[in-house]
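The other protein chains are all here in position, but one chain of the complex has been omitted.
Up next, chain A:
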Amino acid sequence: MPRRTMIEAIRDAMDVSMGRDERVIVFGEDVGFFGGVFRCTQGLQAKYGKSRCFDTPISEAGIVGSAIGMAAYGLKPCVEVQFADYVYPAYDQIVSEAARLRYRSNGDFTCPIVVRMPTGGGIFGGQTHSQSPEALFTHVSGLKVVVPSNPHDAKGLLIAAIEDPDRVIFLEPKRLYNGPFDGHHERPVTPWSKHELGEVADGHYTVPLGRAVIRRPGAAVTVLAYGTMVYVAQAAAEETGIDAEIIDLRTLLPLDLETIVDSVNRTGRCVIVHEATLTSGFGAELSALVQENCFYHLEAPVVRVAGWDTPYPHAQEWDYFPGPARLGRALVETMEA
């Protein structure tokens, strides 16, 4: 099976979708002729023409707002916001409009759009190229929120998102674009070509939204992770020798609660990890759900390992980023509790 980077997998997902359905339209800043600042849309304009893949003015509200109008017409726009850190000008359009259009019009109008945006830190991106704003979207009823962790899933989830009848916020951990990353910044990075999840089938396939996957089966503690943190969790388990069961959530909303509850009820312990800041982060929701659903099986308090409640710093990158050492300590503490 061909191996692809996450960038290539994402591009392939759009290519496949555009080839299958002429209603699929791709646009955003630098997305057209240039092929995107991360190369995710490279070649699409040449292949499908400027009506299907084009550059936009630098206006996130304009990108998402026009996409909503196109969706109301009957197209299926898959648009890009260059960095998740720059989605805020479009927040009104996403929250007030895209998320509610079906509900408020009782299905008279729908909004099958995908908003792709590179997310996450670990790249010395500083304050405005590192944020993980997923909790700002999981709090919005009507949205779906997806965070892939590898090329295979990225392609399958993106095709599923494009085909979904509703709006999907598709957060791409840019730290994983070229290879998996476990937080060991002192070591060289392995490319996806050397990783089994870099195997991406040609043609059409989907990974269903709303389903988590167990990346590492284990019996001692459940780790809930997504995006880059999946690899950090794997490193932490290996380095501590703790038999952790690592769940890659893949879709945060709607959430695969069944897989989570089943795992925690078996392990009796749960550690949640995300890059986003702690307070009111998505981990708080996960923690509450575990507590509500697994209370009588829990043998230790649910622990959250997250980014500190500060803006994402530059020089202090590795003091901020929740790496395997910090997660490892939390795993040990949870086992001793």
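Structure notes:
To be clear about the criterion, a contact is a pair of C-beta atoms (placed from the backbone, for glycine too) under 8 Å apart; a residue touches a chain by one contact, two chains touch by 3 or more; residues count from 1.
Methods note: contacts and distances are computed from a predicted model.
Think of the chain that is not pictured: of "2-oxoisovalerate dehydrogenase subunit alpha", "Multisubunit sodium/proton antiporter, MrpE subunit (TC 2.A.63.1)", "NAD(P)H-quinone oxidoreductase subunit 4L" or "Electron transfer flavoprotein subunit beta", UniProt labels it "2-oxoisovalerate dehydrogenase subunit alpha". Only one of the listed residues, A:G43, A:P165, A:P191 or A:P217, touches the absent chain: A:P165. Residue-wise, the contact with the chain that is not shown comes from A:L257, picked out of A:V37, A:A201 or A:L257. Contact residues of chain A toward the unshown chain are 25, 51-52, 56-57, 59, 61-62, 65-70, 72-75, 89, 92-93, 96-97, 100-110, 141-142, 144, 164-166, 210, 254-255, 257-258.
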